[in-house]
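Input: a single structure, listed below in structure tokens.
Omission of a single protein chain aside, the complex is shown with its protein chains in their original locations.
Chain lettering (A and B) follows the sequence in which the chains are written, and residue indices restart at 1 in each chain.
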Amino acid sequence: MSNRFNHPAALVESDQVGPGTRVWAFAHVMAGARIGSNCNICDHAFVESGASVGNNVTLKNHVCVWQGVTLEDDVFVGPHVSFTNDRRPRSPRMPQVRGRYERIANWLEPTVVEQGASIGANATIVPGIRLGRYCMIAAGSVVTSDVAPFALMVGTPARQFGDLCRCGQRLPGDYRSTVCRHCGESPQLRCHSSELEALTL
Amino acid sequence: MSNRFNHPAALVESDQVGPGTRVWAFAHVMAGARIGSNCNICDHAFVESGASVGNNVTLKNHVCVWQGVTLEDDVFVGPHVSFTNDRRPRSPRMPQVRGRYERIANWLEPTVVEQGASIGANATIVPGIRLGRYCMIAAGSVVTSDVAPFALMVGTPARQFGDLCRCGQRLPGDYRSTVCRHCGESPQLRCHSSELEALTL
Partner (left out) sequence: MSNRFNHPAALVESDQVGPGTRVWAFAHVMAGARIGSNCNICDHAFVESGASVGNNVTLKNHVCVWQGVTLEDDVFVGPHVSFTNDRRPRSPRMPQVRGRYERIANWLEPTVVEQGASIGANATIVPGIRLGRYCMIAAGSVVTSDVAPFALMVGTPARQFGDLCRCGQRLPGDYRSTVCRHCGESPQLRCHSSELEALTL
């Protein structure tokens, strides 16, 4: 009954994939991974047990989403984007660190990507941080700290270069007090009217 | 009759792949992708419908070539290189941007990589730009604007650090007025004699 699509060369082992979601060739969704509805999981992507992906999300080719990473609804993740979940990785099979890797709380740091955020191609996201609603990470950037909502982030380490509208175009000023010249939306006004949950920010 | 080679674990759906081209394991060439002759398409590479790849091109592992990207003859693309074709990506399934993604002219920006250019491992190429003949992009660089012919580009964002010969070695000065100490070639002279089409640059 579900209109999910799994490419014949995909491996989909999870029973928590929503309707309308498509998984393409050589992608692998492990058992215990959660993926919402109407997502597009492109070739060679990987979603690990314990990862959480919302609705309407795009995972471009080669993206890996690890345990501890949460992608909210409407998120875009460009090709070759690297998420992480361990700030001080060592090979868990090295005898001296086996104790550290016996308990997940010893090493896993979570990452949250809020609704509608976009992460450009080949960006790197350090663990333990939160990317705010509708932010945009420029291609090739390395993100090392929390990102404000609607922020455009560029560079290594990524720094903020102004604000963006939900439509993806630059805003003339702070998203809380300006109107988009491209689509006419006032991002903050939308938050107050139709997205009441955003008021808590 | 064509001596193409497709690895048994490759997916080659295009009928526009030239003779002598090899496609390796877990690579995917979609229907409508054009690939010339004598290319090497390595493991886990992806060539999308509408992408155009010339002759004698090397695509190392994990490279994705999207619709809107043109690679001319003799191009080298290192492993994990990220091309892009949308400067302001949002998840097309996000309700607020569906209109943008209904027409390709709304979002796609083309990329052209000219003859003989080399792109080092893990480099990122922003869309809407042109990489000149025989340029070389250092590994890990982020290219954000047009690149001159024979230029060596390094860093984030990539900046020019001199000129290179077609043989790949540094030139002592501008490619238009110097001779390579390694191979003896005068790049500009070659252009005037055997590559008349280059005169139009």
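The definition used in the following text is that contacts are C-beta pairs under 8 Å (C-beta built on N, C-alpha and C of every residue); 3 or more make two chains touch, one makes a residue touch a chain.
These figures come from a predicted structure and were not determined experimentally.
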>> If I consider the whole complex, including the chain that's not displayed, which of A:Arg90, A:Arg159 or A:His182 touches that chain?
In response: A:Arg90
> Which one, B:Gly68, B:Pro89, B:Pro127 or B:Gly140, makes contact with the chain that was left out?
Replying inline: B:Gly140
>> Among A:Leu108, A:Val126, A:Ala148 or A:Val179, which one touches the chain that has been omitted from the display?
In response: A:Val126
>> Using the document's contact rule, name the residues of subunit A that touch the chain not shown here.
In response: 11, 26, 28, 44, 46, 62, 64, 80, 82-84, 88-97, 100, 122, 124, 126, 142, 156
>> Tell me which stretches of subunit B touch the chain missing from the display.
In response: 9, 25-26, 38-40, 43-44, 55-58, 60-62, 74-76, 78-80, 116, 118, 120-122, 136, 139-140, 155-156, 164, 166-169
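Keep in mind that, in the parts below, only the chains that are shown with their structure count from here on.
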>> Distance between subunit A and subunit B based on Cα centroids, please, to the nearest Å.
In response: 27
